[in-house]
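One structure is given below, represented as structure tokens, and several questions about it will come after.
One protein chain omitted, others in place.
Right after this comes chain A.
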Amino acid sequence: MDTQLIGIGFIYLLTILLAIPLGKYIARVYRGEHTMLDPALNPVEKLVYKICRITPGREMNWKQHLGALLTINMMWFVWGMVLLVTQKGWFWNPAEIANMSPDLAFNTVISFVVNCNLQHYSGESSLTYWSQLGFITFMQFVSAGTGMAACAVIFRAIKTKQSEKLGNFYRLFVRSCVHILLPLAIVVGSLLALNGSPVTWEGYDTITTLEGHQQTVAKGPAAAEIAIKQLGTNGGGFFGANSSVPFENPNYITNIAETMSLILIPMGMVFAFGYYTEKRKLAWIFFAVMTVGYLALTTLAVYGEMEGNPAIAQMGVSQELGSMEGTETRFGPAASALWATATTSTSNGSVNSMHDSLMPLGGMATLTGMFINANYGGVGVGFINFYVFVIVAIFIAGLMVGRTPEFLGKKVEAKEMKIATIVVLLHPAVILVGTAISAWLITHNPDWGWLNNAGFHGFSEMLYEFSSATANNGSGFEGLGDNTPWWNIATGVALLLGRYVPIIGPIAIAGLLANKQFIPETAGTLKADTATFGVVLFAVIVVIAALAFLPALVLGPIGEYFMLY
């Protein structure tokens, strides 16, 4: 069998094997039970509480949770704006990088605060090392921690029988950062450093190559940032071309570790849900639904990339190696395609090949991953998005069999459904309206010259950008000339809507449900932990993603596919 296929099968299966114990560990962390790492990490956690005057035992209701979450997010926004527009004057700037323009800084700061990491700049030439660590790396930890804390609030709300009290936000947030993200980042960061990824505060190095050219090599404290970028579904790379750059992803070993890091915590959160709420069978149903969706998209992408480009085959060049434009030899097309669907399904957005050069099937798979945004999904927020689909599916299933829709002993009523509908419909609305306005603007002002590709593919570039921003993904069809005021501001707004509405809505739903009276299970209860419900849930996801986005896909990758073949 093809070693490339064995390679990606190995990566995927190993991730599942690790995600199960990780899920157990995460559940223990949120429940406050003893874990193996406590002796090392508890002192750090306690010190943080002491300095910050936090009482971790103080219970909050869902509104207080959201208040704390939004307040601290706002603080990070201010910090980011201050740092990036004045970065030249701070320390750790050996390459003498200039200050960032305000509109680019606005986009960058929002994008990192919301855990998206859309990058309209190139790291090695636009950020100082202090900006890379003091804002980018910092945000990659804390924005991931924010999403995980929000998810933990929902776990708690689902588990609780009838109460307003849903734990302490600061405690859930600090424990996410210190007990989950930090130890994993140390492991992955060390592995990267040992495989040759640089960790240095020296500036550019200029060498003379064997053939006599001058080559300027950008370096930096990269290994540290890359680890958390992968783990926290952040995706914002140290260098412009992200994990395709050898310093970010030196070899196949690091590629295994980085690909696994993309989906490890998102998968782990699903199992954590099962352990935390003691609904392990339901967690497996959720996992199965996500996996069917994920594997379908991955199969499409891998097949498309390994087949190669028929247009080049027509010129007489064999496509035995697969599609190699934008692809690194050390990874090959299969591992690039696996990464492409993993990074778009999880809202990570880092890349190890150029998505703009994906074949149409790969382009369609990556776009669809972002449309659904819950096949494992972002750390914490992926499960939250999935929870909204669950609520909708419960409601529809209830209507179908003529029963009151109930989820785990709580009645789902009009108020919750209104919120769920808004959250579910907002996603396609922002993406499609944004893309439509952009398409109108560029057809009426062709001299603005955003597009790097003609025809269907040019449309895909714009569709991809809005999907990436709204899904808080951060990858791009990077040919798009996106560092312009329109793209910086429009996607900035999409980023905000795409982050906070899907956090606020589900927490509100969970909070409302938690405070309702618990109804014990009877023979008439619609059971969620069955294969039948899994099928309904999958169908709901397909219908919402497919019906809303199919016309756009036809104008983009599907049209391109039929032109090419």
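Here is the rule we use: a residue touches a chain if its C-beta (ideal position, glycine included) is under 8 Å from a C-beta of that chain, and two chains touch if they have at least 3 such contacts; residues count from 1.
Everything below uses one rule, namely that contacts and distances are computed from a predicted model.
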- [ ] Refer to UniProt and select, among "Sigma-70 family RNA polymerase sigma factor", "Potassium-transporting ATPase KdpC subunit", "Nitrogen fixation regulation protein FixK" or "Multiple sugar transport system permease protein", the name of the complex member that is left out.
- [x] "Potassium-transporting ATPase KdpC subunit"
Open item on the list: If I consider the whole complex, including the chain that's not displayed, which of A:36, A:82 or A:207 touches that chain?
Closed with: A:207
- [ ] Using the touch definition up top, pick the residue from A:18, A:68 or A:288 that touches the left-out chain.
- [x] A:68
Task: For chain A, residues in touch with the removed chain - done: 2-4, 6-7, 10, 44, 48, 51-54, 67-68, 71-72, 75-76, 79, 122, 124-125, 133-134, 137-138, 141-142, 170, 174, 177-178, 182, 185-186, 189-190, 193-194, 196, 198-200, 202, 204-205, 207-211, 213, 215-219, 221, 223-225, 227-228, 239-241, 244-247, 250-253, 255-256, 308-309, 311-312, 315-332, 334-335, 351-354, 356-357, 359-360, 363, 452-455, 457, 460, 477-479, 560, 563-564
